[in-house]
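Taking it in order: structure first as structure tokens, then the write-up.
== subunit A ==
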Amino acid sequence: MTQTVFAPWNDPDAKPLIEFKGVTKAFGDFVAIDDLSLDIFEQEFFALLGPSGCGKTTMMRMLAGFESVTSGSILLAGKDIGPVPPNKRAVNMMFQSYALFPHLTIWDNIAFGLRRGNASKDEIANRVEDMLRLTRLTKFARRKPHQISGGQRQRVALARSLAKAPKLLLLDEPLGALDKKLRQDTQFELMDIQEKTGTTFVIVTHDQEEAMTVASRVAVMDEGKLIQVSTPDVIYEAPNSVYVADFIGDVNIIEGAAAQEGESVSISWAEGQPPIRARSTRSLTPGQKVHFAIRPEKLSITAERPAEAANAVTGKVLDIAYLGNISTYHVELPSGDVLKAQSANTRRIARRSFTWEDTVWLSWTETAGVVLEQ
Partner candidate 1 sequence: MRRFSWFNATSLTLGFAFLYLPMVILVIYSFNASKLVTVWAGFSTKWYAELIRNEAFLDAAWVTLRVAVFSSTLATILGTMAAYVLVRANRFPGRTLFSGMIYAPLVMPEVITGLSLLLLFIGIGLDRGVLTIVLAHTTFSMCYVSVVVSSRLTSFDKSLEEAAQDLGCSPFDAFRLVTLPIIAPAVISGWLLAFTLSLDDLVIASFAAGPSSTTLPIKIFSAVRLGVSPEINALSTIMIAIVTVGVISASLISKRAAVRQEAETRNAERG
Partner candidate 2 sequence: MRRLILIAVPYLWLLALFLVPFLIVLKISLSDIALSIPPYTPQLDLSEGWAGFRAFLSGLDFENFAFLTTDDLYWKAYLSSLQIALLSTVMTLLCGFPIAYGIARAPHEWRPTLLMLVILPFWTSFLIRVYAWMGILNTEGLLNQFLLFLGVISEPLTILNTNTAVYIGIVYTYLPFMILPIYAALEKMDESLLEAAEDLGCSRVSAFWLVTVPLSKSGIVAGCFLVFIPALGEFVIPSLLGGSQTLMIGKVLWEEFFSNRDWPVASAVAIVLLLILIVPIILFQRNQQLQREAEG
């Protein structure tokens, strides 16, 4: 069974919709975006992820036309959009505050952009009705923004920015103002709408879970630079740096000196402990300082030393965080390092196998973790 995977970034012939070419943006002395190049393809759901102040919002505002580039250029469908003012760009934006016009009804908010063009009254009406149906807002068309709930406002903002059928939709922290439950539902709604309309979405978020859930590709940013651009699974399973590994999800990081034999790497990390055995395709110099990163759920926790484990260490249970579906065990090794291990709670809590102060074994395979040079 073959299935065509949507991955234009792997296709050398694909034409990107947006190209950042050596873009730098400075506010006075402060460099917000530092010589950044990036391609985004049509129909992608692209997430810009990073802590506040990393430059992700500046990237988005440059795409929308509210900030100009200091040097470099941004191309949309092959054309430089630098000189195009925001009101002439085939790009629409959904604002973090939603920026719904409080003096207009939901209907008029959605029709606002359409009325700026040459569309006839009927065309506008049809398009608005379509958008209302798409976002399940038909009932609320005659209300004003303050007369609807936060989740509904979010959908109005989405409908309004989609109404003009832009080539590119920018979403600035679109779910930031919603509570957690509503946010999760809305994430899937967003993906659904993106798929139905086939619009290219670029979303800015500081919430890694959100980025991982909705995006086809994620760009992790820090201090105006792209650290890693890849699909969510690669970002999670094969981060290219300690920064990315640490930013996305929970991780154990062990520092040590590497020795390489082919793809096998052994890392000596503490006196009297066997070296960690891992794999890496990169060539490392002997004795090079590396970081070994491994996710807590990749560690299995057992009472006895497992017979055939590539790596196994012993330690004492320091703390247990019970999260319902899973538990996280903090295990202190004789070296003083603390490793986090997660296991699914398939049994009721009363039958839990380990408790505080128990001596346990943590083990993992050769390919469970990654070796990072920086």
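Basically, a contact is a pair of C-beta atoms (placed from the backbone, for glycine too) under 8 Å apart; a residue touches a chain by one contact, two chains touch by 3 or more; residues count from 1.
Selection criteria: all candidates are chains of the complex that A comes from, given by their letters.
The structure displayed is predicted, hence computed values, not measured ones.
Every option in 1 or 2 belongs to this complex, yet subunit A touches just one of them, candidate 1. Within the complex formed with candidate 1, the subunit A residues making contact are 64-66, 85-88, 91-93, 95-97, 99, 101-103, 112-113, 116-117, 143-144, 146-150, 152, 160-161, 164.
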